[in-house]
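This part shows subunit A:
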Amino acid sequence: MSDSALRIESLSVTYPNGFEALSDVSFSVPVDAAVGIVGASGCGKSTLIRAILGLLPEGCHVSGEITVGGHDVLHADHAIMRAWRGRLIGYVGQDPFGACDPLRSVRHHIEEAWYVHRLRPPADAVSEGLTSLGVADPARRASQRPHQWSGGMLQRATTVAATAHRPLITLADEPTSALDTDLGDGSLILLRKSCRSLLLVSHDLASVARHTDQLVVFDRGRVVEAGQAQALLSSPRSTVTRSLLESSNPQPLRRSPVSAPAAVELRSVSKEYAVAGHRTPVIVDADLTIHRGEIVGVVGPSGSGKSTLLRLLSGQERPDGGDVLTEGEPLWRGPRQRSPRVPRRGWIMPVFQDPVTSLDPRWPLWRTITEPLVLRGGRLSRSQRRQHAAAALEKVGLGHINVTRTPGSLSVGECQRVAIVRAVIANPGLIVADEPTASLDVEAAANIASFLRALADEGAAVLVVSHDEQRLRSYADRVLRMREGKVT
Partner candidate 1 sequence: QSPAGVESGAGSKLTIATTYTIDDLDPVTSGYWGVEFGYVELLMRASADGVPTPWVLSKLDAVDDRTWRLTVNKGVTFVNGKPFDAKALAATLAWSAENQSGFSGAANFASAEVTGPLEVTLKTTAPTPTMPNLLADEANVLVMDVEAYKEYKASGKKAEALLDTGLYTGPYKVTSLDVQGAKLTPVDDYWQGEPALDALDVRFVSEATSRAQAVQAGEVDLALYMPVSTARTLQGRSDAYFLQGEPSGLVFGLISRMASPLMQDEAVRRAIYTATDYRAIADDVLQGHAGYAKAVFPPTYPYTLETQVTDLKQAASGLDAAGWAVGDDGIREKDGQRLAIRVLCTPALSDGITIAEAMQSQLEEVGIEVKVVQVDDHGAARKGKDWEVSLSSSLLSFGGSPDQAMSELLASDGTNNYAKIADPKLDSLIAELGKTVDERRRTEILKQIQTLIWDRGYYAVAAQRLLTVVVGPKWKGYRVPVPNLWVDYKTAPTT
Partner candidate 2 sequence: MAILILALVGGAALLGPLLTGDPDVPNYTNSLVPPDSAHLLGTDEAGRDLLARTLWGARISLGSALLVTAITAVTGLLMGVLSGCAGGVLDTIVSRLIDVLLGLPGLIVTLAIVGLLGPGFLNLTIAMSATGWAVLARLARATSRQTMHLGHVKAARMAGASLGRVALEHVLPAAASGVAVVATLGIGEVVIALAGLSFLGLGAQPPTAEWGTMLADARQTLAYAPWQILGPGTGLVATVLAATMLSEALRDVTSPGAGH
């Protein structure tokens, strides 16, 4: 038996469509060590995991060598491979909710690690495993269904299942990308604790570096750099590593001074929702002022009321108590008023989390982009609208995109930029953005951040709700924290 848990020698993988997802990849994971694989989206990380598990789709061309504890997994036959999965090679997936069958209990999910190998799970394996990872009251909780668990807890259950047979190596594919940063770190610590050797895959260089001994950096299917985690962090050699490092530690941007008049104000605003029959306060006595030219960020745990605050501020929803003022005038006057009274049409414009659904998939870009202009009363011909749209896209660096295209043919990041162009084309006074960068990769997110900043600098008030506090701090003037409906 060799002293490496996993050894990969000049591995190449070509998908049936001829795309070479991995080429000539070699590295190894020593026994009891943790190795991190980092790289931008689409660089072949998941392909690597699938290759090790022998779960590449039919028709892939694979060359090279993969051995786990000295066993050749690339050429093992189906039955043997199945026996090794779970026992020799553990696997932790990306999304804990996706990993669990929603119809079955968490206990079933964990015990399945034994059942699939026709074994009987030890009597208290589930409780012990969960207790050791800090889940309270495991006996009762285990009989609940996945949707009754939180993501962090469920990730621990998955970890228990993945390491049930103490596999020689555990493969973890972006195990925390679906979790909050705090939760994510906790999960990784527990994961590291529970397994013997670990191969941790992620696009977040900084967080991987905290939990592994060695790092391998991928770019477009190739290894560009490998080495000790700390050394690599402190002196990255390749440009790929450097840009990865940069995007996971965004640099603060320029701030504008807050001396402008207030654009929008919340005065002891409160909101309740009827949940399961009884009313639950979601926003409690919120006060908030946003000035022209100012970006206010709001962070806070999930369910704390961030999105609700944003909807109240932008008139999408009516408060139960308190006032919302735009340029000093209340949005809501009489009790029978059905829509908010804004200073003018399109004075408040939104940017949403999902760029794809925020553009009408049937409309060409020019139509979407200039819709607010038309609604403001601009009598524009088609060709004028196209010109306006093209000019606006030019400003966000999308000048090369033909305005007659439909959103379906754009990338997600491009879509979000188009959405922002639509939001700003009619000179709004306030822009509200709910998680504008959550579905984007780091590069696109940085792009959007600087664009929002530029907007504010031109005089608009901006409210951004986000989980990504680090990034938010880089371009917001103020970052407020919400907890259980209160703004602090």
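The set was built so that all candidates are chains of the complex that A comes from, given by their letters.
Definition applied: a contact is a pair of C-beta atoms (placed from the backbone, for glycine too) under 8 Å apart; a residue touches a chain by one contact, two chains touch by 3 or more; residues count from 1.
Fair warning: this is a prediction, and the values are worked out from it, not measured in the lab.
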Candidate touching subunit A in this complex, from 1 or 2: 2
Interfacial residue positions of subunit A with respect to candidate 2 in the complex: 314-316, 345-346, 348-350, 352, 354, 356-363, 368, 371-372, 375-376, 406-410, 412, 419, 422-423, 426
